[in-house]
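Below is one structure; the comments refer to it alone.
Shown here: the complex without one of its protein chains, the others still in place.
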Amino acid sequence: MIALEIAGLSKTYGSVRALDGVDLTVEAGTVHCVLGENGAGKSTLCHAVGGSLTPSAGSMSLFGTRYAPRRPKEAIAAGVAMVHQHFSLVSTLTVAENLRLLRVGGLAARLERLADRYGLAVPLDETVGDLPLGVRQRVEIVKALLREPRLLVLDEPTGVLGPAEVDALLTTCRRIADDGGAVVLVTHKLGEVARVADVATVLRGGKVAGSGLTDLSADNLIPLMIGRPADDLAPVLAGTLGLSEVVVRDERAIDQAPVLSLRDISVTRPGGGYLLENVDLDIAPGEIVGVAGVEGNGQTELIHVLSGALVPDAGTVELAGEDLTRATPARRTAAGLGVVPEDRHHEGCVPELDVATNLYLGRLGEYRRFHVLLDKKAMRSAATAVIEKHGISAPGPAAPMSALSGGNQQKVVLARELALDPLVCLAAAQPTRGLDVGAVDAVLGRIRAAAAAGAAVLVVSSELGELLALCDRVVVAYRGKLSEAIVAAAPGAHDKIAHLMIGATA
Amino acid sequence: MSAVLEEILSGGVRLAAPLLLASAGELVSERAGVLNLSVEGMMLTGAFAGAAGAMVTGSAVAGVACALVAGLLVALIQAILSVTLRADQIVTGITANALALGATTYGARLLFTDGSSLEGFAALPIPVLSEIPLIGPALFEQTALGYLAFAVAAALAFGLSRRFTWGLAIDAVGEDTLTADRCGLPVRLIRYAAVLLTGATAGLAGADLALAEVHAFSDNITGGVGYLAVVAVIAGRWRAWPTVLACLFFGVAQALQFAAPAVGLHVPAPLLVTIPYVIALLAVSGLVGRSRAPSGLTVPFARTA
Partner (left out) sequence: MIAAVRHPVFVGAVAAIVAACAGLLLAAGAGTSPAVAVDALVEGMTGTPYAIGSSLNTAAVLALIAAGFTVAYRAGLVNVGGEGQLCVGGVTGAAAGLALPQGVPGWIGVPVVLIAGFAGGAAWASIAGLLKAKRGTSEVITTLLLNFVGAGVLALAVHEEALLRQPVTSAETLPQSAPLPPGARLPLIGSIESPATLIVVLAVAAALIVALVLRHTPTGLRLTAVGHSPAASARLGLGVARLEVGGLAVAGGLAGAAGACLVATAPYVLAEHFSSGYGFTGLVVGLLARGSLTAVLAIALLFGLLTNGGINLQLAAGVPAASVQVVQSLLVLLIAASMIWTRKGAR
């Protein structure tokens, strides 16, 4: 039985075609994966199905009847449930209050059934904002299943989950399909597809690049996703795509004294407890150290302590012998500490301003005329040189950052931080998140080159494969603590780290 | 001394009645994410319409009905502007107040020319209870509108509780419109309802001023009481019972102005007038307790994906 049938769906924003004549058929009782790189149109497709946006052309039908939701409410009424990439929970309300907003009868009985059937138990009386991301995701799924939907759509649900949580989620998807429901899992991770999908559809550039695929091997899917053969892929990209076989770089001897030292760093949580607890970390020049872990285990705070957005309650940050614990971001930059923040749009750049400003905002004093006026011309010509050097695809230095693709935005941010002279240390948080394959390649190449040139490098990532391929050593963040460092090239490193990520002692 | 105290209390509660009405509606509206600065204009229009209605029909009850409709009309304008057209809530609020002030002043020139007193509401003391010393006159010697104010404030304070789905829904819309929308809540409808509710209660508050307090309409009769209602919500940190308390306290502070000279106390009036705003400032800046405005306050809702 056909659960969802989409025919010729298009969505245009001005001259941009986010979706271009997409066809999709989802059978009941199956898990259907929709694959694609960032910008392929996956989220737009989800929004169209969920009633958040009205398509420009095309039609949909749900279990044989015409389906054209104009708002989320209509989608819900038709039996479609969405699990959004960005959570749709009110963070100031408790879990129970969020669930009650759905106004379904017999809440307690339904929750019990979900807990029995899928093992989905949620802490009802906790405030959502206080919960770890993994638990919030579970609440989100419970919320979606409460109304017993006929079609469940999950948009990139595994981004914030650890390996064990991903397993649980995929199992849940499988069970729902086995119970006769239809599941659409939207993702860019091939590893998940191979494990759970019955059928896959690949989107590229808003169009269907492959449909009704049952050969779910990476060799088959990668060329459809990126438009070129899989052999081109650098080994590290396999990690980013969530493939299981990862090529680990060779072990190197690091013999220099550490240049970045974190000593006994603690950050307390406002409500009690620790966000970071007695963290020690040393990185030597030329060394790349990775921080693995499920999101929300202190990585964000660690980067904030380095960038100066957060002053730790205890401990010290030293760079080349200088105490930077309480230094302003400007002082840190001057000392040679570059930081690529996790949230590119919020902290990494000012999307509304032009590329040149985003490159030189911290150094406007160097671009002056008549002592007081800003020399925009000089700034823009300097920016043009950077754009060319880093292969950034942008209309020009005066184009707003928001006009650039995610990958090119990240290249601008990275170019800015790498331009520090001297660059003593580079800390990058989730540097490849949301980037297409080509950009991942470029960004990781730049990070490697920085290390080769003698910078100490810290990379925070939730993609274990990526870290193993990139780093010399990996530490694992769990509940605000960092584990002992694990040499990435050591045998069994992958399993050991995966264990530490869920709090098991290796 | 106790007579003076009794007078301050009863005067305070009487002055708090319009505040209670207006801030009860305003609280709902702000919890739903719409900052109705135009509550001042709603009250003023309500007072005008109440006075005009009472004058034309000779019935105070008809006046109250007119006030209700007038408050709703101003609220409808505010709702169309800030919810449907997503216009800036501060500009539209302040300007709606200016419009109401101009229109009612203009109307008063044409309508209220003889300056005679209006048919209004008299106090309805409740037997026995109003004899209780100190608080008796304050609580049990109100006009019908005064009792209504208590009832409305209590009903809204109770109804906003998160035990009820509508209380939850209002908070969800005020915190995060997109999430509320994805939960299937009718975001615009809820915001419209909240703003219109404010219009209704503010219209009644205006009627209370014109028909139960002054028994006449004068230019700018509200003179900032509407803003004071907004301030009470801020001082009450967007929670129901503290807002009610703030209203009562503000009423007593006002009554003190009139009573202070009687006991030979020289407190400069401007100081007393300023107290509510200073309290609200302390409350909102977190110097007294923790305070957090709804995250979606003044943020318009647009479903752009």
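Should a chain be cited, it is by its letter among A and B, assigned in written order, with residues numbered from 1 in that chain.
Definition applied: a residue touches a chain if its C-beta (ideal position, glycine included) is under 8 Å from a C-beta of that chain, and two chains touch if they have at least 3 such contacts.
The model shown is predicted, which means the values in this text are computed figures rather than measured ones.
Of the candidate positions B:V56, B:V91, B:L189 or B:L265, contact with the unshown chain belongs to B:V91. Residue-wise, the contact with the chain that is not shown comes from A:P329, picked out of A:P329, A:P395 or A:G445.
If you put the hidden chain back, the residue from A:L353, A:A385 or A:A504 that touches it is A:L353.
Where subunit B meets the chain that is not shown, the touching residues are 35, 37, 77, 80-81, 85-88, 90-92, 94-96, 98-99, 101-103, 105-106, 109-110, 224, 227, 230-231, 234, 268-271, 273-274, 277-278, 280-281, 284-286, 293, 298.
On the side of subunit A, touch with the chain left out of the figure occurs at residues 14, 307-309, 328-330, 333, 339, 341, 343, 346-353, 357, 361-362, 364-365, 367-368, 372-374.
Basically, only the chains that are shown with their structure count from here on.
Here subunit B touches subunit A in the complex through residues 162, 165, 168-169, 171-172, 175-176, 178-186, 295, 303-305, going by the rule given at the top. Touching subunit B in their complex are the following residues of subunit A: 43-44, 47, 50, 52-53, 71-73, 76-77, 82, 84, 87-93, 97, 100-103.
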